Structure formats: structure tokens, C-alpha cells
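Accompanying notes for the structure given below.
What you see is part of a larger complex, with each chain still in position.
We call the chains A, B and C, going by the order they appear; numbering starts again at 1 in every chain.
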């Protein structure tokens, strides 16, 4: 205990409020690091930066088992998205991310903002997004909520992707009662950039201006529990935390404006405001560059009146970016963002001091050293035990069904195997005029031509949670191997994968065991196939009333087809052709 | 009876449509417009004579289908 | 050949339109920003592309139809310049009063993206002379608000005048009389929900849209 720190709680903070933000142990670490009690704004910043979502505190240790480099890898994990070389000075940039919980609460907006977020991760790095994919897991089709969730999620994915004008070219959809209380909505975006025009987030120089661009900041998605605390009690109903609402129209303008600014010599570094918006973007940019950052919150474009520093730092309003601009080039950004009818404001500067300093209405409301927030965030080696091995089944011991035709028909009619046309018909798969194969085509992977060339990207998402549940290690291996096969089956050279690791509560050793098993299996397959992991995302705590989802490490993979005329599919079969079975 | 229902976004929820309409009105020279919120108007014909019953049933319809309680509020007006 | 594509906030088929035009004419069209007040002089063809101008907020195409450039577009339409509005472009042209009717929410209430079989109702227009009458072609559709509506008298009139150019073989959206594309009375303005610019390339959506561009761009062999 840091008995030395007195008082233990800053003004306006109580033990209960502190506990709403961080665990008791984490609070002790904060006291020790600061030598004083954090105020509410600072506590809010710790809570989001040390959340599972931002800090990967339960998973980081194991994620380091993935192979992440290779000849074709330009940027691996650690950036907003993975970047691979596809020859001719071009790069493919891609990532997959979950938006599970928000999609369960508000399926349309949850799924839509998931798509918006993953697109920003990709265009932040200088890529024009060219394809979207989605991996969906819903509960039992007979469960009373399932229908409405499928409808809302599908409409939300389409509503966002169709409007921004990026084709949604494929995906996967499973139904299992294990997802009744926790659906999974994983979205993947793929973009293209020139290798000499790739942008990263790390701040490079002190005293460079920091620009805020995009939509205004509102009180969207601010953590519910903390809102109940005294400071936010007044105004009750009016100030209630709200679900983030996506605005694909603003995102479309933001894409065009950012790409236009990127073609000028103006940006030093750039980062989207994802979960924990202004906090995570400013902290990550400064700390990965080994610098500090100072912001004046009075200049943040605000959608609502009387927003507090706490609210601005924790808001999850969508369609916003932070840019560190080369000094003297602010006017270029202003011209471009005004042309696209977007907000642009200089809200601060980088600094040499390694601290996050925030001013609001003339007062310093936060002054924190960055290392403990970012680099030195807690990292847990959570206890785990391997999942109980389920013996393999000997097919000869199974009862042989009498009517194989009926079995085939019932398999084909099962929700997982049945046509997903109802879903993908709602996605614009053809916009950008480069889709050579999508959900509707007899092809194991989607195929998207590299605009203006004969090259094409092959893209697939795969995971069979049933296998992962039976044997996490083998299931993890299988997910990677299936993605590899789907790419090779269309004539592509597989290059790299992204992933979205969806699991239950990591504080339970058996769940942690599933996680470790799947990660190790995936890592083994990736090593064997020289198929590095270049980006990814972890979603834990997918459980309700102590029941966890089946372990679901979704894999998104990208390969290159050197000549689009060489692509393969399984359609166009003719009578009399010979079928060959290859492999074991 | 007839019920007229207004469904509006809760305060604080982003209204991109309202925002776009507001900008467009300003561009068209309606400078006096300082904000726009867009909601839904739903008119229902009911085969009910009892106002009290109608009020209660229409509230139920709103809760079950017509409004999304996560982001929307509603009000109901009945007329004969 | 002088051509132009208008770009609004939220247009997203502008690049596809330009690529298709360039593939047929060998020249890139001028990309004209919605805030301009005049289109280039001496245009042979203008395309109003698809997308979600202004997010489709209020009504699809409503806000874009009030943009500065649309005043000049109306003048050029009156002067007989050929113009094509596709999808959101069709919605914008109806909102601007250049074409009859309006596009309402699909009857299914869902966005629909599919390769739609169409009938070329008449080859007697400057846009369709490269097709045979009643030819069936396949052109992709992708829209949420493609349900064509006009009152009965208007429908009778445009049918009578030969202004209905394309009809769905398999109505995907509830459009009145299966109408997929219509012209103005003078025949120089065509609006259609299906995307011919997505059907000019064998590696993408097929080539059934080529003849439309070749017809209007004077490139029939």
C-alpha cells in the first residue's frame, strides 16, 4: 500500500469512483507512479488506457508467440493495421476488429460503427479501403433475440459499408446457442497504398502542431458507471451516456479528405480516434514517439454544451482523427478539411517532456507521465490450465445412416450451411468496379482486383469454433490452415493474416487455457506455412451469467493473385469432367 | 381511433440527418436555422373505441417495435 | 469527345463512372465539383454518378439536387446535352425535376445488391441504339431507394411517349410497372437504378453495359 500518499483520493473522487475505473491493485500502482492521488480526469484516462481493450493486459504475453515478420511484411502488429508488400511499389493494408458488445446492445449502430472503426484503422495508414469482410456469430436461430440481431447487424454493416462506397465482398456466419447472450461481430477492412506513402502514428518531433479533424465530439459511449458519480449526477436524463451513432457520410468525406491531405507534404503522423477516442490517440502518438503532448480542450470541436474535460477525453464519438502536422502546413489541412465540410482545429502540440498535459478553461486538468499509462501498463500472466482433451472419434465406430441423401439434405439445410444470400444481398459487393469474386460467386475466397492492374487480392475469413472448443490447439491450427487453403484454392499466394480473438472471461483459468491453446495452435500453423500475423484484435469477457462463448479465434487472410486471368473457382462444372481428391 | 406518434432521438444522440439538413438549409440561404433534429412521424388507424385502452396498446407498440429505447423517445397523441 | 462526371459530397461511383467513360472514349472525363456553378463548355455527355450524396439523408438525392452545379445541369439538359444519372444520380435527377417520378424505399425495405436481368424496352433512344429491342441484359443493381413511383397518369404518359427505357425482368424493389430506367420527353436525359458502369468489364460485372456507353458516346462500331 502506498501509505505515503495522502490524501489517497483527490477532490471529487471517492473509493467507489476509483473502483469504477480501475482495480484496487491498479489504483495502488497509480499512487506509486504519481506520488499523489489522480484527479477524476486522470483516473478516467488510466481506466481506458488500462482497459483490456486498449492495454491487452491479459493477452499481450501470449500474442508475442505469433510470428510477425517475413519478406513481405512492411509493418506488423503495433501499427493501426498490418502492411504487406504486393510488388510494384504497392502495399495491402488490413486489419480485423470486433464490435461484439455494442452490436448486442444496439445491433444496427453497433455493427455500423464497427465497420467505421476498422475502415479508419486502414485509411489512417494512407490506404484507400478497397474491401470489407465480416465474420458473424449469432445464437440459436430459434432463440427469440436471434432474428432481430441478424437483421440489425446485417443492415448496420450494409448501411455503413454501402454508403462509404467500399464493397463488402465476403464473410462467414455461424449460429450456435453458445452465442445466445454474446453475439460476435468481427469486421475486416483491406486497403491499398503505395509503399512510399504509408503513414504511421508515432510522433516524430516536439513542438509540432496537433490537429483534430472530422466530426465534433459529443457525449457518446462514455462509460456508464462513472457517469453515475456525483459530478455527472445533475441533468440526469439529458446527460445519460449514449450509444455511439455512426455517420458513414462523414466517414466517406473523412476518407477523401485524409487521402487528399496525405498526397501533400503536410502530415508528420496520424492516428484515428477509436475506442477511448482522444485519450488513446493522443497517448499512443506521443508515447510511441517517446515524446509528450499538450492539448487545450477548449479548442476541441464540441457537439454539445458544457462538456467537461472528462467527457471530452472519454467520448467515443465516431469519425474523428488526430494529426500531427508539419509546422507551417496547417493551412493546407484547413483548406482540405473545409472543402470536405469537416471540422478542423489545432488543439495542441507535441512536447519534449514525455507527459500528457491537458488544459481546460485555463486550468491544467491533467498532468501525467506517459510511460505508466502506455508502455508500462499492467500486463498479467493469468493462470490457465489446458482444456480437457476430448478424444478423437473413430469414424468406423459411428452408426452408418441408412439414407445418405437425407443426411446430405439435412446438412445442407442446417443454418450454418444454408445459403447466406439474405445477408450478402444487402451488401454492395460491386462498388469500386474491381470485384472479381464475392459472396455470390463459386469461389473459396473473395477476389478484388488492384485498380488499374492485372493483379488481384484474395481475401477470406475463417474459423470453426466447434473445433476450437473440442481442442483449442488443433482448432487454432485449423483456422489458419483453412484460410491458407481458401486462398490457394482461388489461385493466390497466401501472404499474411490478421485475427480477431474472441473468448470468455480470461480471469477463469479454463477460458485462459482456451485462449493460450488457440494462440499456440495458430502460431504453429503460421510458422509452418510462413504466414505471419500482421495485425489483430482481442475481445475477452464475451460471457453472460458465467457462460462463455465457444472459443472463436477468427482469422482474416490476404493473398496475391499475380494475374487475374489465372484466378480459380469451383463453378462452371460440365458433365463428364473428372473429380480429383488431393491431400490426405 | 387514430394515433399519431412522434419518435425522436434522445438528447445527446448524434443526428447525422438533422446535421446534414441543417447545413443544407444554411447553404440555401436560410441563415436563421441554428439546428435541426429529424425524427419519425407514425400514424396508426386503430379499430378501438376506448381511448384509455388505445393509449395503453399504442405505448406497448412503441416499446415493442416503433421506437428503439436505446436511442429514441416517443410521444403519442390520440384522436377520434 | 468532351465528357464530365459531377462529384457531390458522398458520391461513391464517380471513379467507376470515369473509368467506364475512359474505357469507351479513350479520354478521361472532367470531374466537376458540386460547388462549381458551370459545367465545361461544349460537353457531349454528362454523368451524374451513384453513391450516397449527403448520406441519403432527408430523401435520397434531395440535398444534392439543390447544389450550385445543378442549376447549370438543368440549363444543359434543356439545351439537349445528353446526360445519364445512375442510381443516386437517377434520384438526384428526379429531385431536380429533370425526370418524372421519384424513387422510394425498396418494397422489401432492404438494400438490394444483385445482378439484375433487364429488358431493353426500346432501342430507339440515343442511349440504347446499340441494343436490340426487348433484348435481355444483366446489369448490377445496388440500392436502398430504387422503388420507382409516379401517379398513374404520369406512368401512362411516359409509357405512351416511349420514355420507359429499361424494365426489370425480376422486379427487385417494387418499382411501378417494373420500371428500371426512364428518359425525359426530349430523350436526352436518362435515369436508371442499375449500374451500367459496373458492366463494362469481363473481369468485374460482365459487359452488358458497354453498348449503352458506346451508344451515347457515339462509339458504335
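Everything below uses one rule, namely that a residue touches a chain if its C-beta (ideal position, glycine included) is under 8 Å from a C-beta of that chain, and two chains touch if they have at least 3 such contacts.
Note that this is a predicted model, so its numbers are computed, not measured.
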Composition of the entire complex, counting every copy that the file contains: A x1, B x2, C x1
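Here is the rule we use: only the chains that are shown with their structure count from here on.
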Chain pair with more C-beta contacts, A-C versus B-C: A-C
Centroid distance [mean C-alpha coordinates] between chain C and chain A, Å: 37
For chain B paired with chain C, centre-to-centre distance based on mean C-alpha positions, whole Å: 34
For chain B, residues contacting two or more additional chains: 16, 20
Junction residues of chain A, two or more chains touched: 247, 249-250, 341
Touching residues (chain side chain B, partner chain A) in the complex: 10-16, 19-20, 23, 68, 70-71
Complex interface listing, chain C residues touching chain A: 9-10, 12-13, 15-16, 19-20, 50-52, 54-57, 110-115, 140, 142, 144, 195, 197-198, 201, 203-205
Chain B contact footprint on chain C (complex, rising order): 54-55, 57-58, 63, 66
